[in-house]
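Submitted below is the structure of interest, expressed as structure tokens.
The other protein chains are all here in position, but one chain of the complex has been omitted.
Chains here go by letter, A and B, matching the order in which they are written, and residues are numbered from 1 within each.
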Amino acid sequence: MKIYNGGKILVGLIIFGALVASPFYLNMGKDRATEKPDIKIDTPEILKLKNKQCIEPKELMRATHMKILDTWRDSIVRNGESDLILISGRKYDKSLQNGCMKCHSNKEDFCDKCHGYLDVKPTCWECHIAPKEKKS
Amino acid sequence: MLEAAITGSRRYWIWVSFLLVVTAIGFISWLRELHMGSGLTTGLSRDVTWGLHVGQLTFFVGVAASAVMVTLPYYLHDYKAFGKMTILGEFLAVSAVIISMLSVFAIMGQPTRIWNVLLYATPNSIIFWDLVVLSVYLILNILCGWTVLGAERKGVPPPAWIKPFIIFAIIWAPLIHTITAFIFAGLPGRDHWLTSLQAAHFLSTAFAAGPSLLIILSIIVKRVSRFDPGNIAIQTLAKIATYALIIHIFFIGLEFFTAFYSRIPGHMRPLEYLYTGLEGHTELIFVMWTSSILAAVALVLLLTPATRRNEKTLILASLAVFFSIWLDKGFCFVVSGFIPNPFDRVTGYWPALNEFFVAAGCWSIGFLVLTILYKIVIAVREENAG
Partner (left out) sequence: MSYRAKGEEVMSMSRRNFLKLAGVSAIAGIGGAAIAGEVQKSVLETTQITPKAGALTGKRLAMVIDMGKLKSVEDINRVTDACHRIHNVPHFDDPKHEVKWIWTETFGHTFPGQEHKFMPEDMKHEPFLVLCNHCEYPACVRVCPTKAMFKRKDGIVMHDPHRCIGCKYCMAACPYGAISYNLKDPRLAKNLQEYMNPEFPTRAIGVVEKCMFCFERLAKGLKPACVEASNGALVFGNVDDPASEIRKLLASKYTIRRKPELGEEPNIYYILG
């Protein structure tokens, strides 16, 4: 059986195979967690709290924390609504650096663990300054 | 029709490979600029924030708009001699718009956020409108060119529904260049740019540079294929370029009069920077004088009927017009708007090597598109000629 343009087809197939398989061989040997990330919420600030409750329940935070931050960002930067939020009797700054990170001051054990596992690279930290890790 | 682009002579493939290599170099240089920042990879500074790339936008939008100089006589005034030329003009417009849009994309500090321009559409911003009108013009020219060429290939007249689009493109062409002029002409702090004459001046340079390029491209097409766009068409283009060049030089004279008769420093100093240097900064003098001398040479060659009709001297004249205006509008015009800065200080500018490579990448993508589109035109015309 004669294959027309067999050479070109073979080259094309090899290139296609290389492209499709690239996520696998490009990530081989990289330091990525293969078990579920074990995030730590035992920072000194959180341990001091009587009622260990974030602004929203865990599942909601997991799903929507980026949307929350975007809403806060637009509220503060664009609308000048710098009022504190009152949730369950506690006041919060609508801020990543001065709000969230005040309790979750362990970026590497909290934010980075899940983000690394999911290979998400949020650009927040290009500008926003993470709190220095404290040795407790 | 696209299959014509993947069959070609050795010469064709060498040219395409060359363009692909330059594109790759440009792309890598652009990634370098993104990563390191324009401080280390361009000649830009806090004072001179736009340079070579915005110049390419300015210049090539003009070249794109000049397609109207071919389509208007043919479609509105039944100038039959342009019959074979219109498709070349429309496809040149497509490549020129691509170069312009790539050049603007290349200057952005955060190009991944480009969608913000559409998500948060801002009608008071001229850059927003520039994106809109250039995108529409690109689609119009692809649509009109492809449809008309497709009909020609099948040996039938173009479908009736394409006519309104062609008329729309004719009206749209001067609009795109007026909007591009508005980017500069409405800024309160930049006396050199702030003139009501800006859009008119832009159009005159466009109608000189565009047809000149089209003349050169037509002669190249004639030499590499059996398709001849026609000598009358080329001569008419030359006459259009001549008149446009006269108006352009006249407008330069007007600028000089306003600046130096009024003696207003804001108007005088940018021109001094360009022609005689300012506060020790002389980097653009050579460029500006070359542009002016080329314009003068081109004017003489084009005004003299003997040299305009002779193909060799016409090529020289067209190259002179093209490069004269490219140096002026595609470079000196943008840079001199920032000199002196709002504090009346001078910060000079010269593009870095990386900047040239990125610009070369934009040009090569544009020329690649042009090559492919022209190859298709030639294939259709040669096929029909039998």
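In this section, a contact is a pair of C-beta atoms (placed from the backbone, for glycine too) under 8 Å apart; a residue touches a chain by one contact, two chains touch by 3 or more.
Since the structure is predicted, the reported quantities are computational estimates derived from the model, not experimental observations.
When the whole complex is considered, the residue among B:Met1, B:Val136 or B:Leu187 that touches the unshown chain is B:Leu187. Annotation: of B:Ala4, B:Leu19 or B:Ile126, B:Ile126 touches the absent chain (contact as defined above).
One chain is missing from the display, and on subunit A it is touched by residues 55-56, 60, 63-64, 67-68, 70-71, 73, 76-80, 82-88, 91, 97-98, 123, 126-129, 131-132. Against the chain not shown here, subunit B presents residues 34, 36-40, 44-47, 49-50, 104, 107-111, 113-114, 116-117, 119-120, 122, 124-128, 131, 183, 187-190, 265, 337-338, 341-345, 347.
Convention: only the chains that are shown with their structure count from here on.
One simple way to say how far apart two chains are is to compare their mean CA positions; for subunit A and subunit B this gives 44 Å.
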